[in-house]
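Shown below is the structure under consideration.
All protein chains but one are shown in place.
By letter and in written order, the chains are A, B, C and D; residue numbering begins at 1 in each of them.
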Amino acid sequence: MSETELEQLRRDMQQMRDEAKQMRDEAARMKAEIAEERERLATQLAALDDRGGQWNDYLEIRGLHVQFDGFVAVKNLDLTVMHGDLRFLIGPNGAGKTTIIDAITGLVPATGSATFRGEQLLGKKPNDIVKLGVGRTFQTASVVEELSVLQNLQIAEGFRKKGRELFAKPTGASQNVEYMMEVCNLKDDANKLAGTLPHGKKQWLEIGMLLVQDAHLLLLDEPVAGMTPAEREATGELLKRCSRNRTVIIVEHDMDFMRQFADSVTVLNQGEILAEGSVEDIQNNEEVVRIYLGGEQQ
Amino acid sequence: MNNLNLSELYAKHKVWFAVVIAVALIFLAPAVLSSYNLGLLAKYLCYAMVAVGIGLAWGQGGMLTLGQGLFFGLGAYVMAIHMKLSDIGAGQVPDFMAQYGIDQVPGFWELFRNPVMAVIGIVAVPGIIAAVLGLLVFGRGVRGAYFAILSQALVAAFAVLLIGQSKTTGGTNGLSDFKGFFGYDLTDPANKQMIYYICAFCVLVMMLLTYWIRHSFMGELVIGVRDQENRMKFLGYNPASIKVFVFSLAAMFAGVGGAMFVPVVGIISPSDIGVTPSILMLAGVVIGGRTTLLGPVVGTLIVRFAETQLSEAYPSAWTYIEGAMFILVIAFVPMGLGQFKGVWPWLKDRIGIGKSGVGAGAASAVPTSAKAVKA
Amino acid sequence: RTVADKEALDASDTGSSAASSCVDTSGDSIKIGFVNSMSGTMAISEMTVNKSLHMAVDEINSNGGVLGKKLDVVEMDGKSEPAVFAEKARSLIEKECVAAVFGGWTSSSRKAMLPVFEADNALLFYPLQYEGMESSPNIFYTGAAPNQQIVPALDYLKEQGHKKLFLVGSDYVFPQTANRVVKAYAEGNGMEVVGEEYTPMGSTDFTTIVNKLKFSGADAVVNTLNGDSNVAFFKEYKASGLTADQVPVISMSIAEEEVAAIGVDNVLGQLTAWNYYQTLDSAENKKFVKDFKAKYGANKPTSDPMESAYTSVYLWKGMVEKAKSFDVDKVKAAADGVTFDAPEGTVKVDGENHHIYKTSYIGKIGEDSLIHTVWQSDGPIAPDPYLKTYDWAASLSASVNK
Amino acid sequence: MTDANQPMLSVQGLSTGYGKVTVINDISFAVDPGQWVSIVGNNGAGKTTLLKAVLGLLPVSSGKLVFDGNDMTKAAPNQRIRAGMAFVPQGQQSFGTMTVDENLHVVADRFGVESAERYEEAVEAFPVLKEFRDRRAGLLSGGQRQQLAIARALITRPKLMILDEPTEGIQPNIVADIQCSIRSMSEDKGIGVILVEQKVQFAVERADRYYVLAAGRFIAAGDGGPAAVAEAKESMRV
C-alpha cells in the first residue's frame, strides 16, 4: 500500500471519527432536550385544573347492535365507562372497535341504546351529538387541510358560537387554544396549513381539536399511531390527565402504551366483548392472548 | 423586474386597490363616459354582482354553482314585473298578458306592484328559494360535481318553465318596454346615471360584505366545510346550514344583479338566464381568480368589456376566444389573475432566471435548492 | 354639469326636430344600420336576411342611392340575445347615428328593441311575419300580420273540408298567439281544435305528441314548430304511419331554407303558408331570384323573410323620397300609401298601423325541395294586426284594446 | 443485465420535496437482493417522502436511482413496479369500491397464465382475505385492509419489496407474523426489502441494515440485529 493511500485512509478515518463524535454530541443534546420537554409538559399537566363532573357523567351502552347488509359488526353490546376512567378498547382487526365509536357518534346507524349524561346518543345527528359533549378523533387524521393549525383549533373550539359571534373577526388564539397548542407541541406550527403537517403532527392536532372542544366523553381511534415513543408518552400523560374529570375511551393496538396508561381494558372480538378488567386481568386471559396478544413482542 | 414590484404592491395594498376601483367607479366613470358607455358599464356591474356571489360560493365555499342564472332571473323578473305594473294604472293588465286575453294580474305578481314589496322581493325571493334548495340539497350531503350538475339542471328547468308560462312571464319575449323606474322616467339621462350609481353602490356593498365574511370566523367555517365537510359535523357544526347561508347570500347578490339588469338593459328574457348564460357568468370569476375578493369583479368587467369590443369586430372569433379563455385559464392558471402574484416567480423559475423572492415565505426555513415540482 | 346638458352638446346640429337624433345628412352618403344575429342559435336564419338586405342596398347604391346619397351600412351582431339586440340598436342610433335600422327576427328581439326606438325616436324595419297585436310608431312591419298568414291558411283548410285541427308548436310567443287565433277562428267557423301541444325550443322528442295526434282523430295539423324541432317532428310523424294525404300538416315557419335542412323526403307534400315563394311566377321575382343566386350561389334558395327584408329597404327608400328628407318624423308622415313592386307582388304601406298590404300564398312542398303555390288570396290583404275586422276575433282584439 | 458488482437498488444523492420545500436532501443508499434494509425516523422525518421518490411518485430534484442495472430516475412508478419493485403504502390503502378478489386480480392479471397460482398464494398467506373475498375492500377494517395491501404486493413476486409502516393499526400477534414473513421474504426468496418504520424494535431487530432518517438526512446507519435496536433508538431520540 502506498504512502499516499495510507495517508488517504488515515484522513478518512479521522473524518469518520469526527462525524461519529458529532453524532454523539447531537444525540446528547437531543437527550437533554427531551428531558427538558418532559419537565415542561409535567408542569403544564399539573396546571390542568380539575373540573368536576356531573353525577351522570358516564357512558352507558346497552344492547348496541350494528349490522351492515346482514353482516353483524357489533352484537348486542353492553358497556359502561365511568367518569374518570381511561378505558382501552382493544381487539383483533375487524373486531368492531371503530364501529362502536362510529355508532356512538352518529356515523353509522345502530340499534340499542347509548346514553351519555342521561342523553340518548343513537339516532342523533353527529353535530348534535358533539353538542352533548361527545368528541372523537379519526383513525386516519382528518383535519381541515386548507386552514392553519390555529384556525383548526379555533373551529374546534367555536362550535357553540351563535349569531353575531360567527361574524366577528377571530381574535388571535384564545387562552384555551394557546394552552392546547403548547400542550400538543404545535406552537411553532400555529400558522402552518394543517395539510402540510407530517402524519404524526396531524394526529396531535386531532387530539388538540378534541381537547379544545371541551368534550366530556373522548373517543380516540388509534391516537398514537404514527407517533414516536416520546410523543406516545406525552400523549398518554396528557390523556391520563384529562381522564381524571372526563370519560375517555381509547382504541389502540400499541400494547406498551396500553400497559402504561390504561385504567381498565375491554377486549372485543367479532363484535362481542371477550374480556373486561384491569391490564393484568387481560394479559392473563388465555383467550385474549391466543387471539390477540400472541407471543407478545416489543 | 418591474412586474415583481407591481405584484408585491398588489399583495400589500389590496385594500388600496379596492379603494381606487371604488373611486374610479363612482367619480371617474360617470364623468368621462358617454351615456351609452355608462349604460354598458352598468350592465357589466350587474354581472359583477353575480360574480361576487359566485366568488363567495365557489371560491370560498367550494360550491361550483352553474345555476346563478336562476337567481339572476328571479331578481330580474320581480323587478321587471314591478316596473311593468307601475307603468300601468291599477286594475289594468300589462300588454304581454293582455295578448293572451288575461284580464287579471295573478296574485303573486300583484304583490310586487308595491315598490317596497318589490325591493324586498328582489332580495328575498332568490334568497328564500336558494335556502330551500340548499336545505334540500346540502342537507343530504350533495356536493361537488353533483351539486354543479343539479344547479345546472335547475336553471335549465327554470328557463323551460319561464318559457312555458308565457301568459304570466312573457315567454321567450321576456319583459320589456319599461317606462319608469320607481317613478323616475327611464328615458331621462340623469336617471340613467342614477341607475348606474345604484349599480356601483351595490357592487361595492357586496364586496364589503364579502370581505367581512371572509375575514370573520364564518370565513374559516366556510373553508372548513369546503375542505372537510364531514369532519365539520364531528366538530359540532351543521355543514348544511353554513353552506345554505353562503349559497343564499350568493343568490341574493345574483338577484340584485338581475334586478338592476332590467332598468339598465331594458329587457329580461329567458335567453339571459339559461344554461349557457349561467356558465358564462362564471367566466369573469375564472379569469379574475375565484379565491380572491377583487378577482371576480375585475375579471367580470374585463371579460364583458372584451366581449363587447371583440364580438363587434369578430363575431365568430369571439366564441373561440371565449372558449379558449376557459380552457387556457382553468388548465394553466387555475387561480386566474389572482394567481398573478405567483405567475411571475413561477415563470422565472421555469425559464431559470434569477432567484425568486415571492412566495418562498413558507420555505425560507428549508434550503431552496429544489425546483418547483408542482406548478 | 348635468348629463342632460352634455347630451344636448353631443346632439349634432342637424336642426332636426328629434330630440336626440344625430344623423349626419351633410355628406354624400347616409348611414343605415343592420342588426342581425351573426352568432348564436338564430344566426342560421338571420344571416339569410342579412344577405338580402345587403343585396337591396347594393342595388340601390348602384342606381344612384337615396335622395342622391349612397347608403353606408353599419352592421351589428345581435348574438341571438334580445338584450344584445337592444344594446346594439342603441349603439346604432346613438353612437353610429344611422338614419334607419333594419333587422331583428324573433319577436323577443323586436320587443327588446322597441323601447329603444321609441325613446330615441328612430326607425326600425322588421322583416318577419309575427303574432301581431302590436303597432309602434317607430317600427315598420314588413312581414305578415296574423291575418295575412294564419287566417288565409285556415281559410284554405276550411275550403278543403278539414274540420278537426291539431295544433303543435314550439313553446314561445308566436305559436301561442297564433294558436289563439286558430282557436278563435275554429270556433267561429265550425271547426274543432282536438289538441294543442307545445314543446320546449330545441326539443327533439315527439313520440308522445305524435301519439296524442294519432289518437286525437285530427284531420289536419297546424304546425308552428321552430327550426330543428321540425326534423324530429316530421320523422316521428312519418314513422307513426301518418301521411300528408290523410292528415296534412300546414306549417307557418318552414320556408325553402328549412326544407333542405329537414330533408325533403320527410316533408314531401306538406303545406306551408307564406307571402312569398321562390317559385312565384312574376318578373320581379325572377330577377330577384336570379340576382340573389348570382350574388350568393346557385344553391341558395330565397324565402319569405329574405324577400320581406329586401322589400323593406325599398319601402324606406320610397318613404324618404316621398318625404324628401331623412328626418324620422317626416318619413313617418310620408309613409302612408308608399308602394313597391316587390317579388311577392305589389305591396303598400298602411300609414296607420305601419304594416303592409300583402298577398297570401298556400304552398305545397315538392320533390325539388321548393314550395309550389296551390292557393292564393284575391290580391293583397289589408294588414290588421289586431284582427279588428273579423267577427270571430272579437274576443282577441278586445283584450288588447286598452 | 444485472452486474454482479452492482447492488440491486442504488440511490445516489437523491433530493426531493413538495413544491419549493425540500424534504429529502442528498440521500444515498443501496439494497442487495435478499437484503432487508430498514429506515427508521420520527414522524415528519421524510420517510414516506423518500419512498415516494424511490417509487417515482414524486419527481426528484437531483440524484440518481439505479434499479437492476437500469437508470430509473425518471421512470414512471408503474415501470418501476414492472421492473420488480413492490410497494405497500402507508395508510391501509386499497381500491375501496372493488372487492377483495378484484383488488388482488388487478395486480395478478398482469401475469397471464400464472395469475391464478399467484392469487392462491396470496390468499393462503392471509386467511381473512379468503373469508371476505367478495366484500368491498372499502368496508374492511383498517387492519384487514393492511393485510390486503401486503398481499397485493406479494402477488408480484417482487425483487424489491418496499413497505411504509406496514404494522400501523395491526393487531399485535399479526405484527409478529409480519416481521417473520418479511424475514422469510428476504431470506428464503431473496427479495430485497426496504422497510420504513417508527417502531424501531420491529424494524431493526431482524433487519440486515438500518438507517436513521431525520430532517431529510441520514443521521445514523448500521447493521441490524437485536443489538442494534438500542443504538438506533438512541440516535432517534426526539
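One rule holds in what follows: contacts are C-beta pairs under 8 Å (C-beta built on N, C-alpha and C of every residue); 3 or more make two chains touch, one makes a residue touch a chain.
Going forward, contacts and distances are computed from a predicted model.
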{"item": "Among \"ABC transmembrane type-1 domain-containing protein\", \"Dihydroxyacetone kinase-like protein\", \"Phosphoribosylformylglycinamidine synthase subunit PurS\" or \"Urea ABC transporter permease subunit UrtB\", UniProt-listed name of the chain not shown", "value": "\"Urea ABC transporter permease subunit UrtB\""}
{"item": "Residue of D:96, D:127 or D:190 in touch with the missing chain, whole complex considered", "value": "D:96"}
{"item": "Candidate in contact with the missing chain, chosen from D:118, D:152 or D:237", "value": "D:152"}
{"item": "Residue, one of D:28, D:78 or D:184, that touches the chain absent here", "value": "D:78"}
{"item": "Residue, one of D:64, D:110 or D:183, that touches the chain absent here", "value": "D:110"}
{"item": "In chain D, positions touching the absent partner", "value": "55, 57, 76-79, 81-82, 87, 89, 93-98, 102, 105-107, 109-110, 136, 138-139, 152, 156"}
{"item": "Sites on chain B contacted by the missing partner chain, in the whole complex", "value": "64, 66, 133, 136-137, 140-142, 144-146, 148-150, 152-154, 156-157, 160-161, 163-164, 228, 230-231, 275, 279, 282, 286, 316, 319-320, 322-327, 330-331, 334"}
{"item": "Those residues of chain C which, in the complete complex, touch the missing chain", "value": "41, 43-44, 47, 171, 197-200, 202-205, 207-209, 211-212, 214-215, 227-228, 230-232, 235-236, 238-241, 257, 260-263, 265-266"}
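Everything below uses one rule, namely that only the chains that are shown with their structure count from here on.
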{"item": "A-B or B-C - the one linked by more C-beta pairs in contact", "value": "B-C"}
{"item": "Label of the chain whose CA centroid is most distant from the centroid of chain A", "value": "C"}
{"item": "Separation of chain C from chain D, taking each centre as the mean of its C-alpha atoms, in whole Å", "value": "76"}
{"item": "Multi-chain contact residues (two or more partners), chain B", "value": "362"}
{"item": "Per-residue overlap in chain A, given as positions that touch at least 2 other chains", "value": "196"}
{"item": "Residue ranges of chain D in contact with chain A within the complex", "value": "18, 21, 42-45, 48, 90-92, 128, 135, 139-144, 146-147, 165, 168-177, 179, 198-202, 219-220, 233-238"}
{"item": "Residues of chain C touching chain B in the complex", "value": "1-4, 6-7, 10, 38-39, 76-77, 79-83, 86-87, 90-91, 94-95, 106-108, 111-112, 114-116, 118-119, 131, 133, 171-173, 176-177, 180, 198, 200-201, 395-396, 399-400, 402"}
{"item": "Chain B-facing residues of chain A, complex", "value": "105-107, 125-127, 130-131, 135-136, 138, 142-147, 151, 154-156, 158-161, 165-170, 192, 196, 209, 213"}
